[in-house]
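Right, one structure below, let's go through it.
Note that one protein chain is taken out, while the other chains of the complex remain in position.
Right after this comes chain A.
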């Protein structure tokens, strides 16, 4: 006999309106629930919906119209669109005459949700935006919170080194997926398998250090959530060598590959003027020859003390962006090695001293890969009443942040990731806005694709490296 008293009741919700379609909310009632495709705003042109059936029948039907100009909706469900991106292409035979990107299919209201959680809980939300670069969102957000609190210079050195280490591993992780999926979209499955094989090594480090492979919420306002576990540095040293070999394998596979060069050289061209006009940053901007990198121009987390180069090329096309990403991974490995070296000699805490911000004791990953640290439990339950009170207040209530606004930008794998935070002095952000590089860079689709062939659209979009989780937030 079960002792579970939970009652699961089937409720008929079909008659209840969706909360988003609440008629009490302001808005244009006449448009509610309208099917736009039935409105006739296609100017009387015939509409073909591909939802199964025989492809040849559809082609016969379309060609019977003797219409050369055709508008194609590529996506939002298409294997080559990096998630749920909808590309609206106007075609003249195989040439793209107009290209527009339709986004918003992955909007999850993260920024609104963050206004209803404490400052620390915000990390758990923003890490899920661009799911390939979680550490960059976390770092940018935490740097912004620290700037609002005015504790930027109190962050322990060890915490900053760990942040740099994790960010650079994340950069390699993101670039590997970009190159891997980009290769797959062009039909090169080996590039994909090599890319994901190498990425797996990085994810193992993330799992060892944070307990999670993605969406780690590892960087926290004031430092990082826990110190590196025993053996992590040796593990990282091992994988740096392996990664270097793996990335070199990718380079050998791609750099002088005539098929790849044929598909990417001169494709998705966007020169410096175009990049600046559209505020494009990251590898796309650097492929025009401008060495703009926030790690050099506005260093944070001590980047000015690391030895690395900013990679630029001058072709301004998909091939050069690909090569920039490959070479940037080698630069990131250089930084990772320097971090490991420093971490071997730099001890100390990984969280600020301020007991009104930091938890009473550090957590750690247990043998099961998750859970509390026994030291922490002992500290708050057995040793110190003060710690228990602080722990309780910090977890339930959170800390207060003085009113004001800040903008902090970091160089993410895709470009400038900016965080605009506004505090009203309370325990929650008044407004958190993320300037995601993919969101901005995706505006270049029209400039890169118009006038090219349909097949080049895939390559051009892949060279922007958009991740819809970050674009739509």
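Keep in mind that, in the parts below, a residue touches a chain if its C-beta (ideal position, glycine included) is under 8 Å from a C-beta of that chain, and two chains touch if they have at least 3 such contacts; residues count from 1.
The rule is short, and it goes like this: contacts and distances are computed from a predicted model.
The listed options are "ABC transporter ATP-binding protein", "Group 1 truncated hemoglobin", "Osmoprotectant transport system permease protein" or "NADH-quinone oxidoreductase subunit C", and the UniProt record of the chain not shown names that protein "NADH-quinone oxidoreductase subunit C". Contact with the chain not shown here comes from a single listed residue; of A:208, A:257, A:279 or A:346, that residue is A:279. Contact with the omitted chain, checked across A:292, A:342 or A:414, is made by A:292. The chain omitted from view is touched by exactly one of A:192, A:409 or A:464, namely A:409.
By the touch rule set out above, chain A reaches the unshown chain at residues 4-6, 19-22, 25-29, 31-34, 36, 103-104, 107, 109, 111-113, 115-117, 147-148, 150, 276-281, 290, 292, 297-298, 396-398, 400, 403-407, 409, 416, 418, 420, 422, 424-428, 430-431, 433, 435, 439-440, 442-443, 472-473.
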